[in-house]
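The full complex has more chains than appear here; those shown keep their coordinates.
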């Protein structure tokens, strides 16, 4: 079983993937600025990197570090893109979940698979 | 937003994907009969069709019926494969989740996207 | 290694996934009727079921039948949705690839994993 931080982040990544998938449909129904290509691209990218992050963490992958770091960055960019729709409850919920996932990913990106913090070997020497 | 039955089944599908991904790692660590190709193939297939089922339901896909039906079948086959490991808690938990997902999928496989039961249009005329 | 029919269909499924992913971006750039929710939903569903179909065939999955059948149906529906954009080269290319993939999937949906045609066991008894 993955350790607790990995498990919790995998759960966050799944929630983030889910809300991004739902947000894509929501934006298509809204139309207008909601279907601007760069916004929709971020929602798609975020859903996919969250999916990969989730499964890597569930299998306690030894090489998760660069992927969780990339996931944190894309979640943050996606949150900022959602922020632009002031007063839109779906976009607000999506931004909030993206930020929770980004925070969780940033934390585990520093961890070794065993879960201890410390200098992670996240590049090929 | 997807209707409640779709949402609940998507959640079940994500849980089933998660436990299958974890079970693959568990089986690799156990070795022996746990890594028999047909068992491992079912765990992989189950994880993947659950992933696709989950995202299709989250976007209230009008063409979910054959996919949710296929997911129900594969989940049931995966559960039976896990059943063979009597007394193994991980395999028992995996089989139980697979059966919950199969039951949920079987139910929504009969539904139109709007969620009403009735003759679903699940093949191309 | 998967048999030739499985391998060829997996290649078709990857090509179909690719053109659907590209078509989603193309449609977002075009806007208007190209981003109609039902059309975009089909492109997304088609990309995802093709991805799952491709990997199941690459691992010569014994339980591919219902999934390849579902893939054939969704590819055909996606092709019809693309057909409506008369004179649009990207949509024409996407429809053509979807039909090639549907034909390939329909053929292997009748096959046992070993590749022989015959009554496939594609439902759980």
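Descriptive notes on the structure:
Each chain carries a letter (A, B and C) given by its place in the written order, and its residues are counted from 1.
What we mean here is this: a residue touches a chain if its C-beta (ideal position, glycine included) is under 8 Å from a C-beta of that chain, and two chains touch if they have at least 3 such contacts.
These numbers come from a predicted model, not from an experiment.
Each chain in view is the same protein; 3 are placed here, and the whole complex, as held in this structure file, contains 4 copies.
FYI, only the chains that are shown with their structure count from here on.
If you average the CA atoms of chain B and of chain C, the two centres end up 20 Å from each other.
Those residues of chain C in touch with two or more other chains are numbered 41, 44.
The touching residues of chain A, when paired with chain C in their complex, are 24-25, 28-29, 31, 35-37, 40-41, 44. Interface residues of chain C facing chain B in the complex, by the touch rule stated above, are 38, 41-42, 44-45, 48-49, 51-52, 55-56, 59, 61-63, 66-67, 69-70, 72-74, 76-77, 122-124. Every residue of chain B that touches chain A in the complex is listed here, in rising order: 1-2, 10, 14, 17-18, 21-22, 24-26, 47, 51, 54-55, 58-60.
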